[in-house]
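A single protein chain has been removed from this complex, and every other one stays in its place.
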Amino acid sequence: MNWTNWTGWISTFFTDPARRSGPDSIANRVGEHLTLCGEALFWSALLAIPLGLLIGYTGRGAVAVTALTGVARALPTLGLVTLAVLLAGVGDTAVLVPLIALAAPPLLVATVEGIRGTDPDLRDAARGIGLTHRQVLCQVCLPAALPTLIAGLRTATVQVIATATVAAYVGLGGLGRYVIDGLATRNFPSTVGGALLVVLLAVAAQLFFSLLLRYGLPPGLRAQRAASRRSGGTRR
Amino acid sequence: MDGEPLVRWYWIGDHLAYLRDLALDHAVIALVPVLIGLLIAVPLGLTCARFPRLYQPLSAVFNVVYALPSLAVFVVLIPYTGLATRATVMVPLTCYAVAVLLPTTVDGLRAVPESVRQAATAMGYGPWHRLTAVELPASVPYLVSGLRVAAVSSISLAAVGALVGRGGLGYLFIDGFQRSFPTPIVAGIVLVAALALVTDLLLVLARRLLAPWAVREKGAAR
Partner (left out) sequence: MSSRVIRSVTAAAVLLGAAACSSSGSGGDPLAGPSASGGSGKTVVVGSANFPENVLLASIYSQALKAKGVKVQEKFNIGSREVLYGQLESGSLTVLPEYNGALLGYLDAKNTASGTAAVNAALQAKLPASLEILDSAAAEDKDSLTVSQDSATKFNLKSIGDLSAKAADFTIGGMPEFKSRREQQFKDAYGLTFKEWKPTGDATADALKGGTVQVGDVFTTDPKILLLKLVTLTDPKNVFSSQNVTPLANKAGLDATATGALNAVSAKLDTAGLTALMKRVSVDKEDPSAVAADWLKTNGLG
């Protein structure tokens, strides 16, 4: 397969009039994909972040978190999606549950680690000046955990964007339609174009969170991150 | 669902041998790529540690690779590796494994304390010798935690291969879905999770044997 084929397929895909308007348009499919991913991430965050704050702050249940995330990570998305459709019928819920199972564990781990990584002296000092536990958690630990949390959110987002393609197998929309329909109708441009769009979305999400980490944090945290980077902090 | 029970237990009893064969196939499809990935990631990581300028572009490439939807990669590979063949599924899984293992290898090598490095240099170790004889063994705990993530996600992803005709236990998902028959799906989910957990447990044991000094898990948390 030579390079003209690849570029040819990609241009075939992007110049097809069906890509400009209607249900099979890029705008519509990207919209469906983002809606699905956004909903999954929203519910994951709602579930994982408060739980992670609690576990990270009290230090209780950390073992349970490790076990739970281990099991959740091992659950096959395709299996969960097909089972959910049989039980609940074709609909967004059927895909949301598996995607939440995918996104919540890394978020939970990141939150717990972020909170536990807070300098104990800092916490003691905050308690010493008379802050309540709630205030320490919200005003001291949470901001300090923000970089780890955002990095966790970045991981979860990339995974959800890549995995939401599977939704198309059970008849739902999103960019997976291009991939699955392309396979079924032997329309190679559609498959390649769909995959390319998924990668672009994932890369865009990575960039977004990287920019957020760089410019969106309070100045004090930026300095802290710069310091940790110089000392060779771990990736992710 | 017209009164179809979630699990028809007799079906599982009747299909033990079938389930075992699928699980074995699944283990090969999912775990051989992780081993190959390790064989690729370690030399690559050592090279990156020796020539740090290589690391940024390489890790970025594998970051993008990791974002590729597995299904699309399987489909794109069909013309090269054939429909319903193991290779179609195993080649992408190998790439995903490298994507996970390369950063953990490099992190592990970098986490070796400066004092240890200097001691090795003082003992007359050259850069390569020091990397392979001192820093690599010291990074085993990192490598194992990377392997745990890679193995578990590989086992989960291999199931998607069923959509291109070769997914081990993943076949249970499409078979059950097409026949509105939840039993094989439930059996498949449980077996995939069990396979992942057993593999994870074995890796934890392996770390105890290989790196008994590492009491607490370190390294990539993802």
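We just call them A and B in the order they show up, numbering each chain from 1.
Here, a contact is a pair of C-beta atoms (placed from the backbone, for glycine too) under 8 Å apart; a residue touches a chain by one contact, two chains touch by 3 or more.
The structure displayed is predicted, hence computed values, not measured ones.
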Report summary line: Among the options B:6, B:24, B:60 or B:123, the absent chain makes contact with B:60
Query raised in the report: Among B:6, B:24 or B:84, which residue is in touch with the absent chain?
Result: B:84
Query raised in the report: Touching the missing chain, which residues of subunit B?
Result: 8, 11, 15, 56-57, 59-65, 76, 78-84, 164-165, 171, 174-175, 178-181, 183
Query raised in the report: Going by the touch rule given at the top, which residues of subunit A touch the chain that is not shown?
Result: 1-3, 5-7, 151, 183-186, 188, 203, 206-207, 210-211, 213-214, 225, 229
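Keep this in mind: only the chains that are shown with their structure count from here on.
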Requested in this report: Would you pull the subunit B residues touching subunit A in the complex into a rising list?
Outcome: 1, 6, 59, 63-64, 66-73, 75-76, 79, 103, 107, 110-111, 149, 152-153, 155-156, 159-160, 162-164, 169-170, 172-174, 176-177, 180-182, 185-186, 188-189, 192-193, 195-197, 200, 219-222
**Report entry** Residues of subunit A defined as touching subunit B within the complex
**Finding:** 1, 70-71, 73-80, 82-83, 85-87, 106, 109-110, 113, 155, 158, 161-163, 165-166, 169-170, 176, 179-180, 182-183, 191-192, 194-195, 198-199, 202-203, 206, 232, 234-236
